[in-house]
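One protein chain omitted, others in place.
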Amino acid sequence: METVHHDVLVIGGGGAGLRAAIAVAEADPRLTVGVASKVYPMRSHTVSAEGGAAAVIRPDDSLDEHAYDTISGGDWLCDQDAVEVFVQEAPEEMLRLEHWGCPWGRNPDGRIATRPFGGMKLERTWYAADKTGFHLLHTLYQTSLRFPSISFHDEWFVVDLLVDKGRCHGAVAIELASGKIVALIARSVVLCTGGGGRIYPFTTNANIKTGDGMAFAYRAGVPLKDMEFIQYHPTGLPFTGILITEATRGEGGWLVNKDGYRYLQDYDLGTPEPKPVKRSMELGPRDRLSQAFVGEEEKGRTVTTQWGEVVHLDIRHLGEKLIDERLPFVRELCRKYQKIDPVRELIPVRPVVHYMMGGVHTDIDGATPVAGLFAAGEVACVSINGANRLGSNSLTELLVFGARAGRRAVREAGDAPDRPPDAALTQALDMERQIHGNLLRPAEKGERVATIREEMQTSLEAHAGIYREEEGLTTARDKLQELRDRMAGVTLDDTSLTFNTELLHYLEVRNLLDVAEAVVHSALNREESRGSHQRRDFPERNDDRFLAHSLVRRSVEGEPEVELLPVTITRWEPAERVYGK
Amino acid sequence: MKSQARIPTGRISDPGYPQASNPEYTRHHPRWYRRHMPIFWWLRKFAYTKFILRELTSQPVMYATLFLLGKVWVLSRGPEAYEIFVQWLSHPAFLAFHALVLVGLLFHTVTWLNLTPKALVLRVAGRKVPGWAIVGAHYGAWLGLSGVILWILAGR
Partner (left out) sequence: MPDTVKLEVFRYRPEGEGEPLYETFEVPYRDEWMVLDALNQIKDHQDGTLSYRWACRMGVCGSCGMTVNGEPVLTCATYLEPFLPGPIRVEPLHGFPVIRDLVGDLEDFVGKLQRVKPWIIREEERSPSEGEYLQTPEEMDAYKRYSMCINCMLCYAACPIYELEPGFIGPAAIALAQRYNLDSRDEGARERHEVLAEHEGVWSCTFVGECSIVCPKDVDPAGAIQRYKVDATLDFFRSLVTPGRSP
């Protein structure tokens, strides 16, 4: 079996992965960095982020305000020490990106411009029109090409981590073009594989977001934290699930029901004003807005379309000029994918799965409980997002914690042994045997992997959506167990070694099932309602029992076990979340 | 910078590039398929055909330039020489040929002028001059010059 050695291995080539790789290259150019990504880095899902990235830059803003908005937005489930680090390092990271060429929106005097965003008390969202993620990712990718110590394994799919006696020694990957299975050996490994929104059928997430890194960590015995918190974005296009950015509302868009009524005023989110008011109405947090949609649906005040129930997003009053200047992508997406022009027509929208607040349990440097293993970005849970992430905090998060994880990986690279233990290499050989020997061997026709995926997605949508209850969650739990058993009977049409995407899908669905299991078990255990986790059977927040993170890990017997870890409180005592006042 | 990749990188500079190696598939070595460009590739799309015609009609442009120089040279040899030359030109074969040249010249001129805004980005008073204005200015100059020449000819 072939082995490739790096000092630091970064898994995933999105925003966090590239930022981590650059951080390593800058901290110590002598260290070699390998970036293994299942797609070319510029295809990573960071590219789809639209609205912006938050950091304090205005003189009338303060770090404490940003921290408070984040913590209250997260329903007090954020670790406040992590949030403090985050808001403090955010401006520097964003400026660094400016120096690397990111075309941030500007004021006429040439300084950085900001726009309002949901749940934020002041304009602190930096933007590059409404293609912020796209510009951020391409800036990072193009900048990363500068560093000779960074090498890319593009279209290499990592199958699993190599972990022995509490230390990570690298990973096993398939080179898609050749089908070769390679052991990537490294002193430090940084997971930056993003979230797993594809456990649901209706999501803004790209096809590639299959929670791979979360599943690797989970199988290696690393706990996953706060997995029950799934963010629904209130404004997705029906059918496609394409995201219509929160910036539409930041710029002044309205959400109206079938009667043209700005219904958010009925959900304790303030009173309607013609101009956008921060932390009020349409600029409330995403969890509350998505929950309000369900309320309207139950009252029969949504609009019925061929794609199901929707409400309308109205941006007509903003005018063509502002829309073309600040929201060109929204117009492009509506025209192309919904065949409407938002300058003149209402945009049909409904809540759509968008982001996972939870992820691999890390400290504020991205370090996991396994030595030599780090994580950053959506795959990780630091945690700054708590029970509900504020829009425009995630792009900033991947910069701040991508860089921190990269630097920590450098510091700890020296602790690794010069040679990986034989046990790690044995694991790699086992995986090669499993894939080449079992999965790619022609077999009698069994089930399709797509069937398993579809049934999992349907079950999660029905039972682990915006509102949950014990009965449904138990059904989903049992369904996942059944699907896991049925995976053994799945066969592949494709036995080729060359660019075998069916094999890829099989391995991805395996990862999705693990992530879904973690979500459902954590959701069952949290008998309260907080942020994006709403239990019909426990409608109140319960700080006595659950002002704590859920940690789910797989026991030696293979069963998921959930335990609680208290939240770190520094300066902001838990209080009621108040919007619109 | 793909220093670690051990399959040929697919780059032209790579000695393992598709055409250069592995006509046979061997395990873990992709065998690329590379389509050959047919001679008549420019018939595949109207846009390509138009492009080839634009390139070909640069020949009439060259001819017209040489012709003009030739005419000046003949003129310098006295009125009789010029008379003979003009008689030559009145021959139907020459007329037909020059009609073709004119079509080619017009085609080249029009397609060429239409492309000018691509190469020319002008700013006037801080604002970008739109493409149609640049094209329009070129046509305007063309028509204007032609008008001046016609005026001179008519006034003779």
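For reference, chains read A and B in written order, and residue numbers begin at 1 within each chain.
As a working rule, contacts are C-beta pairs under 8 Å (C-beta built on N, C-alpha and C of every residue); 3 or more make two chains touch, one makes a residue touch a chain.
As the structure is a prediction and not an experimental result, all values here were calculated from the model.
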Query raised in the report: Out of A:191, A:333 or A:395, which touches the unshown chain?
Result: A:333
Requested in this report: From the listed residues A:43, A:219, A:301 or A:484, report the one that touches the chain absent from this view.
Outcome: A:43
Query - Residue touching the undisplayed chain, where the options are A:7, A:397 or A:502 - result: A:502
Query raised in the report: Looking at A:273, A:298, A:430 or A:493, which makes contact with the chain not pictured?
Result: A:493
Query - Contact partner of the left-out chain, one of A:146, A:419, A:536 or A:571 - result: A:146
Report summary line: Against the hidden chain, chain B presents residues 1-2, 9-13, 18, 25, 30-35, 37, 41-42, 44-45, 47-48, 51, 55, 115, 117-121, 126, 128
Report summary line: Where chain A meets the left-out chain, the residues are 39-40, 42-45, 47-48, 91-93, 95-96, 98-101, 103-104, 106, 108-112, 131, 134-135, 138, 142-143, 145-146, 152, 154, 177, 206-208, 239-240, 242-243, 329, 332-333, 336-337, 448-450, 454, 492-494, 496-502
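Assume only the chains that are shown with their structure count from here on.
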Query raised in the report: Approximately how many whole Å separate the CA-defined centres of chain A and chain B?
Result: 51
Report task. Name, in rising order, each residue of chain B that touches chain A in their complex. Result -> 1-7, 27-30
Report summary line: Contacts from chain A onto chain B in the complex sit at residues 2, 4, 6, 34, 145, 148, 150-154, 175, 177-180, 497-499
